[in-house]
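Missing here is one protein chain; the remaining ones are kept as they sit in the complex.
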């Protein structure tokens, strides 16, 4: 950590693009620092570029030759005279290489230490740390002999997954619902694994067909001190992509919330974690099971719902901590007094299998009103580039109850006008009006069939 | 009150201009209604006009021939097929005539009943209602004989003001600090009052040289039900114009807050008050005295700090109630969990005795970031008209503590860019950096001498 | 968010004035969604397809009226393209001095004050506007003949809305 010399205005290098770059520029302003943007040539004219005090072009449009190159970002940090680098999410945000290059230059990195990034960056090592910290993880058992599989499966409980130890990418995974099925499929799976991966070793893992994705926002002081900023539910997903997030997670019992928060606190303490992070869990809706998924060692896309719910500025806190200052985060209750919900508006065509839909945005109008926040880099006349992800904006609404928030968000989403490209707004209109979502607590497997059903109804009507 | 027919989208006539018109349009959208703007010809192209579904020109630029004419607004409401009219603040917002004209047309008025407007619109009658409801008012005693004044004054306590019963406009008012001064000045004041107003009758009133302006936000259901939404401190004033407002009022003792809230609740109950209103008090900093000033029977300019602090939408609640719907306001604690502060940015030249400064706004940039809200009708290229008040924007910041909020607001105010006209931003920079304001709880007499002092320092430096 | 420097109608008028004062035989100015084409000969200005007034902001102007005129009478010397209500026409517009309902007759069923084609003086009453039961007579404002009414009898009208066209008596 570097302390900026007394009296000097600290310089923040923003090593990202899109809405999060705009967000980091705002946080830099918030703490009285000077934001400098490290941008690809394609983003030289972006909103973040115009809001920053200076822009340094680090490479061409392709992320592989610009945003994904730690040495270019570190070089830009040197050029900028940066005191701290904030890498947002994605790109280099969790790359220990960038953190190390900066450390060598005595420039702070607004994130955890490189060793923490390595410890949580790998699923196996993350699971090991979690287990050591007493965090509940998914029960898994290796099968030595396929003929004993059923007995092991009975001990684990059903449904469960048969996975190849040396498999990957979802291949060789089988779902079984009972002892008989397991006994029948295990030898078959072993044979196939042997054929496919040259090794027949299998393991069994509990499968939760109707679990929610709940995550806990943490902030560590780097010395074992931990603050927990509530939880978020991010269960509305399409192909593991989060679509809608909310804070707090609705309908969690006090006991269950305590398990999540305590486990997260223990993990952060064990890691002597520095800065903002997220501990992700599966929360089963059919049992009391809670299972650690992974830890994200960065600011998340969905951080605004936590900020809105608690009235805090997590990105400014990251910058302050990295600069050796008090992050100025209050202690908050486990459940905030208001509810915040976010929808991600993507440049994708929902009626065409969510195909990315870049192009000229001829006109855009964001909604206004109390409790409405829009995090975006998109303006009228912006040519949405094809090189990067499709996130156009995050529309966040805060209200005094979940019911009020859902309704307010529906009105706000309805008032968004985007012309020139197709967006995921119809999806949000669908979800925000759906009784299941309005009731709260849908699982991660809810969206896909619900959307299918909606599409088939539309097709029927059209015929 | 009118109930819109089932299934019909209600139409909201917005009978105001500037930032509050934009705000009411947003509230209409929020409840799924269709906003129609009643505008003067000068505002035909305004932001509110562009955001509304329809604009009806009710008269020329001069407010006296447009916004101040109840019959034109009522006519526009009929043309629009309006279900409800919202008149914002100022103009016709507290005029019983408009409410009555609308009542005759069976169109709802988003405000109290006409008789309530009359009851609280007149200071004397408002004081009478307040006294009847047990609300603390300023102690005042009429002097029958000037030679007995000192005895009456001793009973009231010093300092106090000698006022002419038939006086007005501040004329014939004398400040006295003790018995002797009073005995000396009373006969003189009586003689002058006789000469000036044809009547020598005098009265004495307690004077609070260092009192704060604290007001309570109330919402009545029209049948005696009351909700209180905390308090606001609006003590930073220049010539009785509020400059900065915050929620909650800082440093109020529990007991004092209880007095303010209970008194306000009693008043609203006594009036069977309908909708949003504000009960204003003087809160002495040198004694425990709390004194009722007046009740404002409208939404206030500074309502956003309350909305931000509690996560509510007061304007949407006004519209809902007027439409016969549940206003959807939660019950909230006396003190919110976050702090919100607002600065009013006016098109006035602070270095030229705050002379109004209309003209072409060549460029404007509002700050962004979590907890920042900007209520405005001003955009780059807007020609700020000379016909109306000078309010350009309200910049509101919400944070988890007052310290954080003051600091965040200073950063946000610093990030505002307005080119083309002079604004009151330098004033806010001064106040938000001043140790007295940072400490909290300045009185209404604080600003003027502090600003004078600042100006004389600047002059000194310049010489 | 708006269009920082989108010209107002006044700006357009200023431009047209400037072009007219200039020595151009013809001129075309396009700016954002605005285009202005002028010519000294009658042929060249046929406005091609991309028409002048395509507001990119949801302009609610359907009901909004031409120039926010302070007076009730506006001279329209050239093509009045601004208002969707006003037709292309020469003459002098009588605009509504007040919001309300426009009536052509003093009472329902009575004969109209004037018929199109009638000769009028500046003081001739051409209709009344009722606003909340109050009747306000509207006079022609200039002498000539009343070419046509631009609003129907009984129509809800706004302040400044063109009501009728007077062809001024230039002989006088």
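Just so it is clear, A, B and C label the chains in written order, and each chain counts residues from 1 on its own.
One rule holds in what follows: contacts are C-beta pairs under 8 Å (C-beta built on N, C-alpha and C of every residue); 3 or more make two chains touch, one makes a residue touch a chain.
These numbers were taken from a predicted model, which means no experiment stands behind them.
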Only one of A:12, A:31, A:56 or A:211 touches the unshown chain, namely A:56
In the complete assembly, which of B:105, B:194, B:241 or B:362 touches the absent chain? B:362
Where the unshown chain meets subunit A, residue by residue: 41-42, 44-45, 47, 49-50, 52, 54-61, 66, 71-72, 74-76, 78-79, 101, 360, 379-383
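As a working rule, only the chains that are shown with their structure count from here on.
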Chain whose Cα centroid lies nearest the overall Cα centroid: B
As a quick test, compute the distance in whole Å between the mean CA positions of subunit B and subunit C. 40
Between subunit A and subunit C, what is the gap in Å from one C-alpha centre to the other? 57
Can you pull out the residues of subunit C that are in contact with at least two other chains? 1, 58
Multi-partner residues in subunit B (2 or more other chains touched) are 51
